[in-house]
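All protein chains but one are shown in place.
And then chain A:
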Amino acid sequence: MPDTFESTYVCIGLAVRVFLFFQTRIRNYFEESGEFVTPLNSWKRVIEGIYLRKRDISPFAGSIVHETPLSLFFYSKLYAITHGHVEGLFIAADLLTGILTYRIAKRVLKQLFNEEATEKSKYNQESQPLWLKKLNIQKSAYAVLLCCMINPLSIGTCLAKSSLVFHNLLLTITFYFFMTYQLLPFIVTLCLASSISVYPVVLIAPALLQFSKSGANNRSILRIFLVIILFAIVSAGILALNFFLNHKSWSFIESTYSFIFHVPDYTPNIGIFWYFFTEMFDHFRSLFVWTFQMHVLLLYLLPFTIRLRHDPIFLFWLLCAIFCTFKSYPAYGDAAFYFNYLPIWSFLFRYVRHSLIIICMVFVALIMAPITWYLWIYTGSANANFYFAMTMVFNVAQTFLVSDLFYAYLKRKFLLKNGLTIPQVNGFEGQLEFN
């Protein structure tokens, strides 16, 4: 039974979304804006795909549709049920994502609290101010819900009818099953999510950590293999399903996975790929495509997994943040997905060193991006560099945020174990550095 806070927040979210859906001018703005809609998630393209599918023309013949056959099948069913009035579905999916995020937040915080309770004996008594408190836990969870409901980025994504709303719902469900230790549903949703946008594949790393625990500190190799084999089987199954839904043709690979990996579309978005590849000579292209994709998929995966081997939840969130920032066609909806979880980590904020800088950078990027776009495209007095500067600011802010939170997490853990007083070394305060 939802309490008053929960229902009020959900009602606010519902009211704002419904109200804005009736404002045609605002809705049109979001539907056209490149910051919210990318080729991968534009609803216009989905409708085109549904139409082509109905006419028995392969939707993947041109370069318009970039959804997988399975998701296209799903959308066409939704479209048929609602007779084209899908707005309600978008609102419902967005609100559901919010409520699930709130549930996840509660679970995450409870689990962290319990972990701390059991390990309190190992902690230095001095570090008491850093311990989690029951009161703050509930507050943070409420903050997560409120954030989901009034986050302008989420609302914009919903208004733009970007299919990211459904992708985010899928990812949130994945996170939920991750938190509830349900292996099979988790693997299925993870495979679905990665079959749509590839990048969630990296989440297999925290899954291995989470599901391989057999005792307090033991991991069984058997379970690791089980998870990997399950993942492989389900992935293959989904691929086969796509193959059969596409009339036994592999043509969808070209316009989905290859499209995501090779980045042939340079429509400006908030990522860094488009500008970089427009500026570059073609013969370096494949080298840099591979470099950029390795940067997202592999570069951070191993070090982070090793460092955070005892904290799979934080690792899960961190990897989400990283691939949402650096993926090939990011939109604000991706950023909104992991921004909404931020209040969970409110106990780390005291160690975030650049909070003002990060907030100001995000703020500046959000309001300046449409302005520089207007100056570039409409009045012609600015050029692509202006717009790119803003996307750059947004990306740097996200990088700062992720690295700062990571740093704060590690620092807090260290201080919990070792206490808050800094020992004197040769009459000077000791300095610790990562080496």
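Everything that follows uses one rule, which is that a residue touches a chain if its C-beta (ideal position, glycine included) is under 8 Å from a C-beta of that chain, and two chains touch if they have at least 3 such contacts; residues count from 1.
Here is the rule we use: contacts and distances are computed from a predicted model.
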item	value
Chain excluded from display, named as in UniProt, from "DNA replication complex GINS protein SLD5", "Protein ROOT INITIATION DEFECTIVE 3", "Actin-related protein 6" or "Glycosylphosphatidylinositol anchor attachment 1 protein"	"Glycosylphosphatidylinositol anchor attachment 1 protein"
Of A:Ala80, A:Leu222 or A:Cys360, the one touching the omitted chain in the full complex	A:Cys360
Given A:Leu78, A:Leu183, A:Met368 or A:Met392, the one touching the chain that is not displayed	A:Met368
Touch list for chain A against the chain that is not drawn	129, 350-351, 353-354, 356, 360, 363-364, 367-368, 371-372, 374-375, 378-382, 407-408, 411, 414-415, 420-422, 429, 431-434
